[in-house]
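Removed from the display is one protein chain of the complex; every other protein chain stays in position.
Just so it is clear, A and B label the chains in written order, and each chain counts residues from 1 on its own.
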Amino acid sequence: MSPLTLTRRRGLAAAGWLGPAARRLGAGVAVLWAAATAAYLALMLAPGDTIDVLIGDGLDTPERRAQIIAEWGLDRSPLQQYGDYLLRLLQGDLGHSYVLQRGVGEILASQIWPTVQLALTAATFGVLLALVLALATAGRRSWLGGLVGLSELAVVSVPPFLVGILLLAVFSFTLGWFPVSGDRGFVSLVLPGLALGLQIAGVLGQVLREGLERALEEPFAVTARSRGITEWRLVAGHALRHALLPAVTLTGWFTGALLGGAIIVEAVFGRPGLGQVTVGAVNSKDLPLVMAIVLISALAYVTASTIVDLAYLAIDPRLRRSR
Amino acid sequence: MSLIDIEDLRVGFPRAGVEAVRGVSLSIEAGECVAIVGESGSGKSVTARTLVGLTGPGASVTAARFTVDGRDALGFGARDWRRLRGRFAGLVLQDALTSLDPLRTVGDEIAEALATHDVVPRAARRERVIELLDAVGVPEPEVRARQYAHQLSGGLRQRALIASAIAADPPLIIADEPTTALDVTVQAQILRLLAARKATGSALLMISHDLAVVSAIADRVLVMKDGVIVEEGETGRVLARPRHDYTRLLLAAVPSAISRGTRLSTIAAGGIALRTPLPERTVDHVAPILEASGLTAVYGSRTVVDDVSFEVFPGETLGIVGESGSGKTTVARLVLGLLEPASGEVLLGGEPWSGIPERGRRTRRSRIQVISQNPLGSFDPRYTVGHLVAEPLRGASSGSGSRRGAPFGSGSRRGAPASWRKDRVAELLDRVGLPADVAGHHPRRLSGGQRQRVAIARALATRPDVLVCDEPVSALDVSIQAQVLDLLAEIQAADGTAMIFISHDLGVVHHVADRVLVMRSGQVVEDGYVDEVFFLPEHDYTRELLGAVPKPVSAGP
Partner (left out) sequence: MTTVAEIPGVEAVAPAPARRRYAFRVPAAVPLLFLAVAAVAAVAPGLLTGVDPLAADPLHALAGPSAEHWFGTDHLGRDVLSRVVHGAGHSLSIGAAAIGLAAGAGALLGVLAGLSPRYLDELLSRLFDVVATFPELLLALLVIAVTGPGTGNVILAIGIAQIPNYARVIRAQTFVVRRSGYVEQAVTFGLARPVLVARHVLPNVLGPLPVLATIGMGTAIIATSGLSFLGMGPQPPSPEWGSMLSEARDYLRVAWWAVLFPGLSVTLTVISLTLVGRRLQRRFEGRDR
């Protein structure tokens, strides 16, 4: 984009990248540790005997109880229990589901792929739609902008599962274009991806458009116009970067919306995946499984927000350490 | 052929119901410098931006004649305007920090102007950018081109902005308040740069609120008020023999050495502006009301105030001048007991004021009050004017510290102000020249000058011994500044209040202060009686400051 590549020809450290980047990575690790601890505390603070809580709706046998005591080290001091737990997590051992009688890691591994597919499809779709809508309508006080603004509000206000149901009604039941449920390759990804992506496009579109409009009113936009550049270049070369900045605060919301939305959308479309596992685990009070899902989502959040933070370092030089 | 030739320009914003420009005629010849001078809302900026078709969305522009570069601009479409911008006229705005894209390097910004008009081949752009930066006096242009606006000092930023405006070598530069956000020494440099540009044959349209700033550089001056040009003429003539009363008022309102002891707000009558004397003020030199000795303040590892000492006597005004970062506001905070000094001490009325617990200050706080630059920021957003002015009255928890025995705080009931408090509010508003019914208004509905009057009324509520004024008129137009300065002088004469007056404006300080401290980088470089310091400066920095102040051609009383 920039006609002049005088920038970025130097080492990362010289550009003031290293410090902030290391800080963000460290913060990510701290969040993961805190998430693991929070999940552990939830288990300990849950009403009732910890063994009962861990069994949930699973079969209660003396052998099972002995297994739990051994696996969770319940016969040892609380501090040792906690240490063992963290150590197990570090080794990638997520524990055992006493309801499903399978390893938690095994359950998740078999179910995570459809959810990742869904989330990525929805994210791509949502971001693209938001960008197109924001770029097409920002700064133009036309009927189109008004219509898009109002539909964004409407989309955000409809419960996600209702969007799914409506899409089913139109495209599957009435038009018969897409399968009603299940996982049959990419065709069956379209409607769930749409249902989830629309929500994201609604929120992201609003934020982007507001950011674009604000940037276009800034003095630097006047200066840029005074050089004779076209409105399109003003938006693409200047305003868009500014509009992307406020979206950093949305990272948490974004991952949350994808994961939370996936749970519901999977229920609506009867898709296999983490959502189905989660609902099942909650219904059968399978706490080891729920704890693991919480940890997985924290990992997803930390990964996403670290990537986005680093991207922001690239976009906004003011965040780098000034020399 | 004129570069710009406009007759009866009218610009309105119908949706807001505003007519900003009402019948302006203007022509700019090649190589000429024209200045438009006016206060807020005069329409000067709107006029300037209309010349390059950047009036903004929703504006209606009409004119009897509107030729730009010899072509009729009335029929211009977006593309015609774009071709002119940058190529025919470059625009320089006020604050380069926000006028250059903060997310792009300075070099990229300048290169954008080159790329848009294909001034030089792509391969030569980088080199041209560095030449341009060099031409506007930016040292180490290769390094600077790679930096962002926030990494440059205010002066360098402004130079870079000018470089981007002249990149496509336009015959006209439009500079809208190009030096307003800058320190006075930097302002002088930028004005020299613009003058040098003019010397190369480029025409210049300067927009400013300050007659003095444009006087050194402009060939012709247009004085604008409420969307109309009230006076127009050769610069020397307008400043020396103004024909319109408004120009006379503007010139007379500028505080300086000459205006000491007289009112700045004048009555223009019979072709001259009459200056009336201010009431006599007596300074009680027996015992200082406030003493500061060896004050030092530290933020982190930075020493922002370094060994500052001074004293103020009842009825006296002590001026503190300095540029941004000189530590003058920190001195105000130290004196107000809002910041503990790292070393040194402050005595108020001979008793310790710093280095004691806040509880020890609380009852005496009514004796020292502050007026700040931004009154609105110092007002609780929920309060009406009446509430604001009454607050110090109900706030003072006991009357022990007040010397004139007013019944402060004795009945500090919450809710509706007691009737004496109501009377006192009306009395205070009257003193600062505001009608009593303002008490029910919200300060947002008041003008800048009225808000500052409210702040003064509030500061006076407890009849303080010391009034700390931190840039109290810096955000005001010159005619309003004149009224506020007159009001402060009258109050001081009547009450015998001591005043610490902090300002970056040497003229204002020379007008109000008895003695002055000149500060730089946290240190006092020179102090003494204001006439001595300003007429016979001993320190180089003081000389530099004084030399940088734009001097208007003498206006005559």
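As a convention for this text, a contact is a pair of C-beta atoms (placed from the backbone, for glycine too) under 8 Å apart; a residue touches a chain by one contact, two chains touch by 3 or more.
Computed from a predicted model, the values in this text were never measured in an experiment.
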Across A:68, A:247 or A:298, the one contacting the chain not displayed is A:298
Candidates B:16, B:143, B:257 or B:356 - the one touching the absent chain: B:16
Thinking of the whole complex, not just what is shown, which of B:67, B:187, B:450 or B:481 touches the missing chain? B:481
Considering the whole complex, which of B:32, B:112, B:210 or B:486 touches the chain not shown? B:210
Which listed residue (B:87, B:361 or B:520) would be found touching the missing chain in the intact complex? B:361
Absent-chain interface as seen on subunit A, which is shown: 30-31, 34-35, 38-39, 42, 46-47, 53, 141-143, 145-147, 149-150, 153-154, 156-162, 165-166, 168-169, 173, 210, 213, 217, 222, 252, 255-257, 259-261, 263-264, 267-268, 278-279, 281-283, 285-287, 290, 293-294, 297-298, 301-302
Hidden partner chain, residues of subunit B it touches: 13, 15-16, 18, 38-46, 49, 55-59, 94, 177, 180-181, 208-210, 323-330, 336-338, 358, 361-366, 368-370, 372-374, 377-382, 391-392, 395-397, 444, 448, 462, 471, 474-478, 480-481, 504
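Methods note: only the chains that are shown with their structure count from here on.
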So how far apart, in whole Å, are subunit A and subunit B when each is placed at the average of its C-alpha atoms? 48
For subunit A, which residues are in contact with subunit B within the complex? 2-4, 6-7, 141, 218-220, 222-231, 237-238, 241-242, 315-318, 322-323
List the residues on subunit B that touch subunit A in their complex, please. 49, 52, 54, 57, 78, 82-87, 89-91, 93-95, 98-105, 107-109, 111-117, 122, 125-126, 129, 145-146, 148, 150-151, 161, 164-165, 167-168
